[in-house]
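Removed from the display is one protein chain of the complex; every other protein chain stays in position.
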């Protein structure tokens, strides 16, 4: 949004746009009302992340309409938890869009410039079943121009797999750990790195995995201090948390 | 019980006891009826473990009476989850008894001869709060003449602590792992040893540890295959399971 | 894996393979990295069981690819919880494969030699609805060359059915008991045999069976000491636990 | 109440009481209003059981007042779940009262005549920890002049104990089974007798016994058809259910 | 079964069957083993109800095979929770069978003679959504030759509906009450009748009805003493409980 | 607060107070900051109820301090869930205070004038154990000058008790129903009256009453439409809801 | 119904209908018995809302039959939670019916006259996923001739959206707030308005939203006093509660 705003203001400054017209454009820019939905177009500047569409539970038409409006207003739009039919409709509406089948995410429009000097973010999984949440986190981070290091399938049943990737983890500014079942991985990672660890429980497993509840509880009880926890399968939330910690602090000083 | 039975039958054979008297003694030996409780005096031969008294929920007098009867009939008696007042009463009734304050266990009478060639059993804890369950398991095992290796306070937040004890673990015939909170330790241990791993969730922690339920769920979902799980805080059950696997198989062949 | 390793080393010794070539082969042998999955090819030697593919939650293509890689590297591969479409794809890829429709398992490649003098393992069910978990356990055990005694449909509502099979149970080195609903069977079996009892709750029943949770809780509270519990429907885990106790102890002495 | 009513009417018939006085007495008899409680004095005739006072959660004074009122109006009063201090107060108020410390019940007044030809009721426990619920059921049944057979401590870990009491069970008109933890006993009993089986889960055990919930779930999922279940520790309810089935059917015919 | 047994023995007595042949027939009669299932053919005499097939969770072929075997051996067979496809297969295999689409039950073969002088049983529902459980109970009762009074749609939101049927309820030997959601009906009925009340929670409603758990909990906490509770939707179990109380008591005396 | 504000403004108007002084008084009046707590002094005008102190979980000194400040600022203060020691301290600090031991509430200061023409509110209980929540609701309502009709101990096990009070219920503007265990009463009441029904689950009972959860669930699933539900034991919340509906609607028209 | 009754009585008065005929009509009018369902035709006068059909869980034919009967008897009928196939059948049976696809509601027949001077009711949602419950509430209210103000998509993540609609909320006689996930909106609204707030948790979200349970719990624990809570997704119940408070109080005085 801010980009579009600056563009309008720039055109006012260089005379290619009359102030009165500009006022109308700015006003339209901020008008998120769609009758059945009230888009939060200013959110980008408030939360380091623009409003993102949760496609699950919406009709295909509704999803396409909201993505279109956001794209039109802000020059960029992103949707998560996109069902297959909505993904097909989005792809045909926006041929230039980017889509992750594994992460069930869709984005269209220009990515921002990556912030200078920002370190990479590690996205880690215990097993292959944890990939959807991990790819959701990675997709959102990459769309927001963050650098992502994928460290997949390094669960604790075979500790040597994690050992081989430790240097990568220690070079990152934050680590997102996606794990289901016993969710032992975030505790082990939390004991090996100093940077923030965001744990995402995944709904893998069967029986007493209870759709991710066991993993969630293990993470909330992590014996490594300072491990933060997100909702089950909430890779998007983990990405948002990472963006808050990378970019959300006030300008003066480090924090 | 079998020992006492063999003693009686031996005395019949050598003539020091008349068959009729012997019949009475054997009958008394097997008479577990106490009015309010029916002791299972034959259990020792059926399950590799004699009947053990769960003192919790019994009156002090009831506990002392049952322990006395078992001791009288079988020459050995053991009680677990012994409250403080029952422990004091047992200690004063049986000055030669053995008591673990940490494991809340009491035993009196002669231990059996340790089986020949039986390897040690590791009892492992993640933290100091897991000690009561671990000591309960160790007490029962030692009363049954098993050798116990204690490997305490080696939780995964500092993996190097476990690393230093790996040789010990790998020399054992079974490993009992007591852990609460995220209970990540049994999965890590299960990935490092080949022998049976018996996991005991402990009721440590607060909030979402839910009195050990989180640890229980993590253990049931262990990513290391073949980890067996006991009830929360059930060190006694873990010991019983170890005795089944060390001694419970039929005599012919290895198993 | 070890078999393949020995074969390579044997060829080095007899001169049919150059050390440099052998080094490459061994390295390839240990290379479990597949981009989206990091296979744990050494697991066989660490845990008495090679890595087994959990097909549920994977794409058909992914399952076939991982099974193929494991088969190629280790000469043997096994998958559990195989959905129907994956089963068809595996069967057409590996015409010589072995498949259990009831246990939803698939295996391909050479079984190891059965260990000498190893006793049989009983796999017991309370009712016909418990068969899938039981057959999963039996399939895995038989693929690992263990002997299995099936004792099916002997639930406690008709105790005479169990009575007729007691001799079989008492001849076994371990008993796996699969039961749902009230899960009373493991407690009764645990009171009748001395060997290890591994209880597998099954997701049978309706209403308050809660997908196997009631059975799980009954098993965790078994009044027969030393009954070990696995995750709901986890026949595979029970087999893994049995293999740990049959074969996982260190070489010296009994244990 | 009906007894008192008949006494009044009898006195009217034999002339010792004037109809007008009788009307006042009957009216007072039916007046259950106590300001803070509205006693249900007619319940005895409606439900085969008079109103019984749940002393838990009431003040000592309140309990004594309600028991006194019931006793005065109906010639009989009973209280369950009586805390120690209330028990002492009741005992000193009603020196002729009957009290069960184990069942925490108190009764005072005349018992009714036992119904002719009514068979006994078995009250069964799995272990000694189940005694409080069992004694509550037995106390209430005996106060209502039913015959009770106590069959205690016959849990399934040692099936031979139950076997020895089978003839007793089969001679009874109903069986109340009190069990905690895995609650396997009602299923086994239900498979061995044809009469009604009322299962009472007890809050024994620890950890995953969850205060009796595991036992409750096992009972609701009993593999023996027709086992009825009561609330946890609700021996009183089991007695009430037995009285309904023994005495609650309409007069004509068997039922 | 007993009927068939008597027929065989009768033919022995009248000479139409040789004792040796009869022995074979009796033996076959009692042979419940089917390889994958061990039928409990004697159950009828042990529990007032023959073995009934739970069709849910079985293959169509398996259900037809077991029903056929039971029918052949006992002259009568019944299945509950029959899925649509199994119902069609049963109907085409047994053209003379009886089927309830609402109760999802199937039966074939001769019903027994109704016991003399046995009163009716009321089957009550709170709403129309409770009909499946109610019809399951009614079907089983009627197949066992009990008389059933249906009292449907009399929930407490309109108490006058229940009031109009009170005489019917009071004429019955037992009342089965099926209710979901708040399950207030059994408490109200329990306060109005003296006979046994068997409460069946149903999985109606949405949200916090939690598939019948709310109804179950309300029933277990009924303020009317002596209300017995079955598993959710377990109309079959309620019928079995009724048969126990109507017919399960020993022959001498009332009970 | 508004009363005090009007008094200040009145004194400004009649000249007895200078505007500058008044400004200071008004400012002080609105200053809720106490260092560790920020009182919401304006809440009275926003929510028809002034801020009420939840004494549970506060120190005795903290409770007395906050009540004193509220009393000083607003001329009235009320506290709920007051522990015994805090009640004694409040009573000695405010000798003119009003206290309900049963409802654990304390109030001090002048009650407002009762609104003209406002009908009574019924507070109903199923049993005597529900009195604390009911008295909490009644106390708060009466302190806010509402008229309260107490209808106690009219649970559905004896419907005639409720029948006798129906006219009272139907004369009220709202009914608060406090019930535990099966919580059948609100559904019955909701079917008999047309006015708003506010249901308060109480933490009575034992076992599966789960501290009021069973009652809560039954109420949320009430078969009488439009029954509103509060938190367990939250008589205060019920009173607040009643005040919203009696007095919270905008001034114009009925609503 | 009352309308139809008055019409009949009016025709009697004006002589167009004979009393005997009228008696038959009135009797038929009140005859809700349909064999499998007993309609509560008088409910309209008892509860401010006529009986409404819960179509979910009924067959299409059953739903159409009951709606037809209600329409025929009362001149108006309404159904909620109408599945798609039932909606199509209703629309073709009643071409003049009114249908909300979003709210899954159907109504046919004449609406009553709107009560004079009744203020509007606000129906508020936090997000677009809450629309089904909100539209169910709005549909029922509008069918009952209430005025509805829709205030949609004003969740607390962007408080400015709510701020812009505050005047609307404050002009209403009651506010229904539909929210899922964290359900923070009712607490914020409850702090900003004085009128009754009815909170409806919705089953939106994933993972730990647990189908609306998280939202339900947040609402029951609202820090704004007097927020009333309905079952999950129960927009119908919220409308019924609003109708009770708008119209259910006795005629004399305000309440």
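Per-chain residue numbering starts at 1, and chain names A, B, C, D, E, F and G are given in the order in which the chains are listed.
By definition in this document, a contact is a pair of C-beta atoms (placed from the backbone, for glycine too) under 8 Å apart; a residue touches a chain by one contact, two chains touch by 3 or more.
Just so it is clear, the structure is predicted and the values come from calculations on it, not from any experiment.
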Query = Which of A:63, A:129, A:202 or A:221 sits in contact with the chain that's absent?
reply = A:221
Request  = Have a look at F:100, F:129, F:214 or F:234 and name the one touching the chain we're not showing.
outcome  = F:234
Query = Going by the touch rule given at the top, which residues of subunit F touch the chain that is not shown?
reply = 36-38, 40, 42-43, 46, 54, 56-58, 62, 81, 201, 203, 211-213, 216, 231-234
Inquiry  = I need the residue numbers on subunit B that touch the omitted chain, in ascending order.
reply    = 128-129, 131, 152-154, 157-158, 160-161, 204, 206-209
Request  = Identify the residues of subunit A touching the omitted chain, counting contacts across the whole complex.
outcome  = 46-49, 52, 115, 117-120, 170-174, 190-198, 216, 220-221, 224-231, 236-237, 239-250, 252-255
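One rule holds for everything that comes next: only the chains that are shown with their structure count from here on.
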Request  = Tally the contacting C-beta pairs at the A-B interface and at the E-G interface, and name the larger one.
outcome  = A-B
Option reproducing the contacts of A-G, where over half of them reappear, out of A-B, E-G or D-E = E-G
Centroid distance [mean C-alpha coordinates] between subunit D and subunit B, Å = 39
Inquiry  = Give the residues of subunit C touching no fewer than two other chains, as numbers and ranges.
reply    = 157-158, 190-192, 205, 207-209, 213, 216, 220-221, 224-225, 231
